[in-house]
Structure formats: C-alpha cells, structure tokens
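Just passing along the structure, written as structure tokens.
Here the complex is missing one protein chain, while the rest keep their positions.
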Amino acid sequence: MSVRNSTPGYVLAFFPTLALGVLFLVPFGIMASISVAHRVTGGFYEPGFTLASYWRFVSPFFGGILLNSVVLSALAAMLAVMIAFPFTYLLTRQPRRIQVPVLVGLLAVLSLSEVIVGFSWSTLLSRSAGISNLFVAIGLMEKAQSWTPGFYAVIAGLTYVSLPYATMVLYPALSRLDPELPEAARTLGASPLRAFFEVIVPVSRRAIVACLIMAFVYSLGSYLLPSLLGRPQHWTITVHITDQAIYQSNLPFASAMAVFLLVTALLLVGFTQRFLGEKA
Amino acid sequence: MTALARLYLFAVLAILSAPIVVVAGVSLNERKSLFFPPRGISLKWFEQLFTDPSWRGALINSLTIAGSAAVVAVMVALPLAYAIWRYNLRFGALLYTIGLSPFILPPVVSAIGFLSFWATVGLYGQMIAVILSHGIFLTTLPLVTITLGLRSIDPTVIEAAETLGADERAVARTVVLPLIAPYMLSGLAFAFVLSLNEYIIAFMIAGFTVETLPVKIFKSLRYGYTPTMGAAAVVFVGVAVVVFGLIGKFGDLPKLLGAWEKRSEG
Partner (left out) sequence: MSALSIQGVAKHFGNVTALDNVSLDIPEGTFTCLLGPSGCGKTTLLRIVAGLEQPSAGAVVLDGTDISGLPAHKRGLGMVFQSLALFPHLSVAENIGYGLRLQGVSATARREKAEELLGLVQLEGVADRRITQLSGGQRQRVAIARALALEPKLFLLDEPLSALDAKLREEMQVELRELQARLGVTTILVTHDQREAMTMGDLIVVMDHGEIRQVGAPLDVYRAPADRFVADFLGGANLMQGEVAAGNTVQLGEACIKIEDAIGAGNGEAVTLCVRAEDIQLTSGAPRDGNCLTAKVSFVRDLGHVVEVTANCDQGEVKVLVPAKEREGLAVDGEVTLHLPADVCRVLEK
C-alpha cells in the first residue's frame, strides 16, 4: 500500500529517524571514538587516538575470554535449539486454546529479567533450596549439594534463557509448515517419528540454522548468568565488558570489546537475514 | 497427538516454570532465609516490597520508567512504521532494519553506547536518560507489531475510503488508526513489560542513582539475600502473565508472533 508522492512520508519519518539517529547511531559513534581514546587510570578517559585497547585483543587474556564465550554460547544455543525445535513443532500442531496460554507463558519467561533468572537458577542449583534436595527426598542422592557456581550451571542458565527465544524464532516458520506434509509421508509408509526426522527437520533446515545463529548471539549477549552461575574463568565477553566499564573503570577497553561484539553480532545476524531471505 | 508428544511438551513447560516455582516458594519463607520448600508460610516479604521505602522506591522507579519508555517507543515506532508502509520511502527498508537492530544486538553493546552518549551529553545518572534509552532500545517491538497490523489491512479498504472522499489525513485517522490500535496496544504492552525487566542498560546509565527493581534485586544478590527478591520476581512474572494474557485473550497472539491465519476447514 503506497502512494506516489512520498514527501509527507519523509516528513513523517523525520522525527523517528532523528530519534533513532541521535539516540541509537550516535551513541555507537561515541562508543567507537571512546574505544580509541586514552585511558586515564582511576578516571574516565581522555579523547585521542590510540589502538591500545584493540591491541589487548591479541593477548592470551582476551583469547581465553573469546574461546570461553564461543564455547558456552554455542553449546547453550545447540541445546536450546535441540529442545526448542520439537517443542515448537508440537506446539504449532496444538489447537489455539492450548497454544495461546503456552505462548503467554513463553513470553513471560522470555521477558523475565536476567537478574531474576540468575537468582532463580542460583537458588535452584543451591544446596539449601535446590533440586538436589528433591533428589535426596526421592532417594536418588544421599546428601544435598551445590551445583553452582560451575560450568554446567552456566550452561543450564544460558540454555534456559535461550529456550523461549529459540521457540519464538522457530514459531513463525513451523506454524506455516503445511500440516499435510508429514501426513503425506505417513500415507507413504513413514512412522510419525520418521516423518519428523525425514520431512519436518529437512524442510525446516534453514529455520534451524538461522535459529542456531540467533540463539548463539542471544546467549552471547547474556550479561549476568555467567557471572552469577559461573566462576571468573566462565565469564563471557559480555560480562567482561560490564566489568571493565563499571568496576574497572576502563571505558576505552570496554568500548573496544563492545565494538568487537557489535561487529560480530552484525555479521552473524546479517548473514542469517540474507540466508533466510534467499528463495528456497 | 500421541501421549509421547504431550509428555514432551509438558516436560519442557515444567523445566521452563521450575525456576519460577522455586522463586515463588522462596518468597514465602517465614524467616529471612532462602529455603525451598519454604519453612513456614508468610506473605510479609510481599508486604515489604510495597512498604519498605527502598523496595517501594525501586518499584515506583521501575513503573515510571517502563510506562514512559513504552510511550516513547510507540511514538518513535508509529510514524516510522506508517511512513514506511504508506509511502515508498527510498530508505524504508534501511530505516526498518535500523529500527529492528536495538533489540537484536547484544544489549550490553547498546548499554555501553548509551552510557558513553549520556556521559557526553551530561545526563548520566538521570531518569530521563533511562526512559529515552529504554524507549529507543524497545522501539523494535511496537515497530514490528504496528508494521504487522498495517500489512494486514486490506488495501481495498483504503481505496474504498478514498473513493468516499477521505483525504490522506482522514484515511489515517478514520481507517488506519482504528484498525491498527490493537497492534499499537500490543507493542506498548510488550515494551512496558520488557522495560520493567531490563537490567543492563538501566544499571549502566543510572545504576547508582535511579534504582530500578531489577537493579535492586541484583544488588541484594550481591550484598545480602532476602526473600523480598523472590516476592519481586513473583510480582514481575505476574505482571508479564497478566499483560501477555490480556493480549492473548483479546488479540491474536499466534498471528502477532508470526503464525499465518488458520486455513478454513474444507
């Protein structure tokens, strides 16, 4: 629906464009300029041009952060998509009266503050209030124990926050899937499980790849869970950005890492969009 | 639907709700300790959330910021979505992508960006800075819902209005706005709930001056656990469920989330 004369359109778009420009793009510009500024120990920073902050990328310290971030996020993204794919598929096959309340619940969990998720998981995995008490009660374990902080606690937390996100990313594609496709496979002799793996999964492979990347970027962006559920060696780049900016007062280095994360995320998301945009 | 499939659905839902159940249980503890299952049942931590000055202040801050930020988000998204849809803007697709990106990029990146911006402008630590930042950060949501609403308008309805004498302004006011009102409201609600829960941006811009509820919970997490945190979490989940539940009841939630219209039965 469009009309030929677009002048009023530009007038109309002016205010939101200005707002986005000033409040969204300009901050990134400032951030980029800070990333090349001189650090003033104990203070903020001094304008200037130095690549000192970026040079720190070639240190083993940063290499460790990067490796850890990628491993944690990739693992969490894979787990989340593996759980979310069958879940979302089954959900889209449900009648509306079941789908809507489940979607409400998913949105509620998705919007849940990471602070609250971190708090609940640290409680859930703790010795005094955690599920290990449940296992003790039913006789699976002898003594309650604490599972946090640790690598698996971080994985559990990241998978948990990525799960509803992955579901939301998969939902449009899967709900548009022709319900007659698996039925056709079944009339041709495929069991429901076989139809799922041989028809539904391959037909959705683009959506799955896209969802993996999106979930990866999403868990890469988690800022609290690694620090709440893990030890310092489990901190991801996002946690370090926060740490450098707030607690170490090294805004230039935080900005440099933020620029790096921004570029990485843009590349990945851009790739996904292009990948999704292609005709089948 | 086989029993196995139902079991799987149920198991995932159980995992998703487990932490919330734990938090709710913790919030009921009689004494100031985090036991689950709770030892002794008491609602005093909920009471404290609304009476203790520091928790109450955080709650009011959060509600003020979320309410204002949601309005800002819709004010930015509405004209943008409308202009892109109605007029053939040369940079329409680009503008839309820019509008989408705050929400897709890692929030910490936006947080650092906002931090450096407000520090430069001199509004660092002010509530208005948090409101505007949230408004921009969350503009993606009303942008998506309103665009969806605009695209679902039958073009002939617009043409009909035009043949009946409606000019551009009248078309927008009498046809388009009423039709997209539910989508605007959904966008507003989404932005509200997410702003309420947002932590990292609020923390970086004004974490030490304007305490929001998530920031307050985070600080309690570091400097002294209290069941009030659980109570706050329960209230947040409650607000989210009520808001999304209302959208689900009165709106078309599956369509908002990208499902196609159901095919009519043959």
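To keep things simple, chains are lettered A and B as they appear, and every chain counts its residues starting from 1.
Just so we're on the same page, a residue touches a chain if its C-beta (ideal position, glycine included) is under 8 Å from a C-beta of that chain, and two chains touch if they have at least 3 such contacts.
The shown structure was predicted, so the numbers you read here are calculated from the model rather than taken from an experiment.
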{"item": "Per the touch definition above, residue among A:H38, A:R127 or A:R194 touching the missing chain", "value": "A:R194"}
{"item": "Among A:V203, A:I246 or A:L266, residue touching the chain not depicted", "value": "A:V203"}
{"item": "Residue of A:R56, A:R96, A:R186 or A:R231 in touch with the missing chain, whole complex considered", "value": "A:R186"}
{"item": "Sites on chain A contacted by the missing partner chain, in the whole complex", "value": "178, 180-181, 183-192, 194-195, 199, 202-203, 205, 279-280"}
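In this text, only the chains that are shown with their structure count from here on.
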{"item": "Complex interface listing, chain B residues touching chain A", "value": "1-2, 5, 8-9, 12-13, 15-20, 22-23, 25-26, 33-36, 76-77, 79-80, 82-90, 95, 98-99, 101-102, 104-117, 119-120, 132-133, 136, 139, 150, 153, 155, 158, 168, 190, 193-194, 196-200, 203-204, 207, 214-215, 217-218, 221, 229-230, 232-233, 236-237, 240-241, 244-245, 247-249, 253-254, 257-260, 262"}
{"item": "List of chain A residues in touch with chain B within their complex", "value": "1-6, 8-10, 12-13, 15-17, 19-20, 23-28, 30-31, 34, 44, 83, 86-87, 90-94, 96, 99-109, 111-124, 126, 128-131, 133, 160, 163-164, 168, 171-172, 175-176, 192, 214, 217, 220-221, 223-224, 228, 238, 241-242, 245-246, 251, 254-255, 258, 261-262, 265-266, 269"}
